[in-house]
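Dropping a structure here in structure tokens format, bear with me for questions.
Missing here: one protein chain of the complex. Every other protein chain is in place.
Lettered A, B and C in written order, each chain numbered from 1.
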């Protein structure tokens, strides 16, 4: 019998994003993108989409640079957390336990092979809406405020990596992630890899960093309920002078309807809608795309924009 | 430590529906509702939505009556299937193994406390699209044909039961389902209960059969990608003379956008869209609605239609 | 040869609405419904949808009652205005010229047979967006602010009348309106009549006031760009405690997708979307609906809500 799938990790929890323009970034995320502030501590502001059930899904931290400080996943149980810690320690990638954060209890930190920082935790702080944010329907975390693009919840993130094959081995072993789709380059190396720990078609993707730099961030994505909401968001971004990089259009890979913008500090942010598409098969077979297939562009023919292969945060400093 | 959540059951697989108007029902499901026939055997036609990954999600069987013959769930692994069988046998509800069916391998059958027939299986027949049904994007099971309402995949079903509290105990023990929402009547008894085995907000619901009859079927639901597709489907049903019972509107419970119709033999069918809402929390706390809250009607005020509490299949025969 | 169609009146301009809860009504229209204040004078606040090209489309006036103070149409040219005035004076319904208003030049006032006040004008004040309201695209009157339901423009209004047949004669003669659809009661009298002066399927409708009271107001409607925007607005109304009377659903008559709410003072307000439907035929033949056809309810079967036949503003005072 083949080994059973692992269900130790429940879902992507939050991303800590660095900004060197903290005021402008915060104004963007609250007033244009439509997140809600749920707390502050030190140089960080905690932000959430209206139906994220936890305290926060984005920790925005003022820094001298941009990019991602860490990404966090919530485990399925205390027991599952310990199993994952043991597995990661066996892999020799562990960094150790933290005391937790405003939004969750103790977490275990580790590095991926490309030096991005991860943490996993179980104890969390569920969002307790203050009276002004109480929803009309009690099966929702917070009221639908309809301020800005107003996404429902965090969806996934995309990291750049110098060696996607190494990442593939890492994610499946460390988190028990399943590889739902991937790009195989003519060289045989992976150009990109899409992973999930649950029924979403992916919660993290890695694509190859053509600059050869380690630890960079490509984008974080929030989900909206309908494709039309992305079209409306495009107008909101247009009216507010936000740089729209590409979209709206439909990805061939994973079929999500997408829109990419840069927040004021340059971090790439995506809005996406997956329709009713879920990965329900416990034995889903990885879909592999070739370089030739990728040259066709996105689902309806839009060519992948050049900056998509180059722009990441922090920017790569070219030495003279 | 609390017990860990169970992930043995992966997802709802299919429903076997009985019809005493087999030709009219088949015409409805194929040409108006937009499913595709994938096979026939005996008195049954096997049907599927365009992105169901398995051979079928609806087995339509000619009979002298209507309602549901059985409902099937796919397990996460062969090992998980055996664990569930053991648990169900301990509960004394088992009926035994079958040799399988056109669409899947051996299954284990059992009854719920209201005499509905369930089966669980792992070995399945994944849909292998013939050339005329091959999709343009290879991460999809079948081409998007856009014939009729054209839903993406099976979503959930709703059964009637005389004792919903007994069902609650049964589903959580037998399948490891989690109760995401429920209705508590003023009498203290449960009026309805929504269950899930994965990240969908529910894959089965039970509501109280006010006629006191056992084993009846309320509806089966298919998911469309966008709410707008439900509005379009309403026009398709209108143009084709299909009886629209209620909707489109938004449920307060589970927040799905819905539309209910009767197929020609009288079985109730739903189209729904859940937006980006998923149950990601492994420790989701059941949301409980009171009778008073239910009197407010659906999310935007539509009163629940009277037939919703009465009409089920097979119809209840009143003796003179 | 049949007489040529009249094109003297260009479009519905604005409605003056009375409120006995001026602060609550204003808060509703600005923060929940999503209009923008463009001026104030005396007891009135001037409001506009983001793509109304004139200064205002709603004049909200504090009063001791509710209902409509007047409705205004803009003519196609100064010459056309004079032709209409001459026609109305011949009908003996004229009230005379005004000096104009904050939002337009001199207007000619008259009464319909049910004592509603009309005015027609040509000279207008086009909206000149202040810097904070300048749109990103210069073919739009004001920026798309996406605050509240955020409709694009005024669409139509509905008045109650004791004798709809008399109204039919009046509107076609006074404004040169065309009757696009109507309801003929079994008694032979008209139960409702839908009129247009341009390519919109209607800009004003009259329905029979079953209370026999003259001069009452049924609702005013603003248009949104997509049906999905009406679904979003329903959530906005839900979250803000606005009374939703009926909808969203699709009208059989005129096929508009609709949602009806009451603003805080009790005036009925509609959001609607007509899709791409326009009346382009210069010789459109009136579509007549019978009482029996109306009993089928709206397009997808929703029964017309009882209050729709009763509630108008001002309310009818029943004397003891």
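Everything that follows uses one rule, which is that a contact is a pair of C-beta atoms (placed from the backbone, for glycine too) under 8 Å apart; a residue touches a chain by one contact, two chains touch by 3 or more.
None of the values given here were measured: they were computed from a predicted structure.
Displayed chains that the missing chain touches over the full complex: A, B, C (touch as defined at the top).
Here one chain is not drawn; of C:109, C:153 or C:168, the residue touching it is C:153. Set against the missing chain, the residues C:65, C:98 or C:140 yield one that touches it, C:140. Across C:172, C:211 or C:255, the single residue that touches the chain missing here is C:255. By the touch definition given at the top, chain C reaches the unshown chain through residues 1-2, 4-5, 7, 10-11, 51, 53, 74-80, 126, 137-140, 151-153, 155, 181, 198-200, 223-228, 252-255, 273-278, 280-282, 284, 287, 289, 299. Although one chain is not displayed, chain B still touches it through residues 135-137, 143-146, 148, 226, 228-229, 232, 235-236, 238-239, 241.
Panel shows chain A; residues 227-228, 231, 234-235, 237-238, 244-250, 257, 259, 299-302 of it touch the chain omitted from the view.
As a working rule, only the chains that are shown with their structure count from here on.
Note: the chain lying farthest from chain B is C, by mean C-alpha position. If each chain is reduced to the centroid of its CA atoms, chain A and chain C end up 46 Å from each other. Averaging Cα coordinates per chain places chain B and chain C 44 Å apart. Of all residues in chain C, those that touch two or more other chains are 228, 235, 238.
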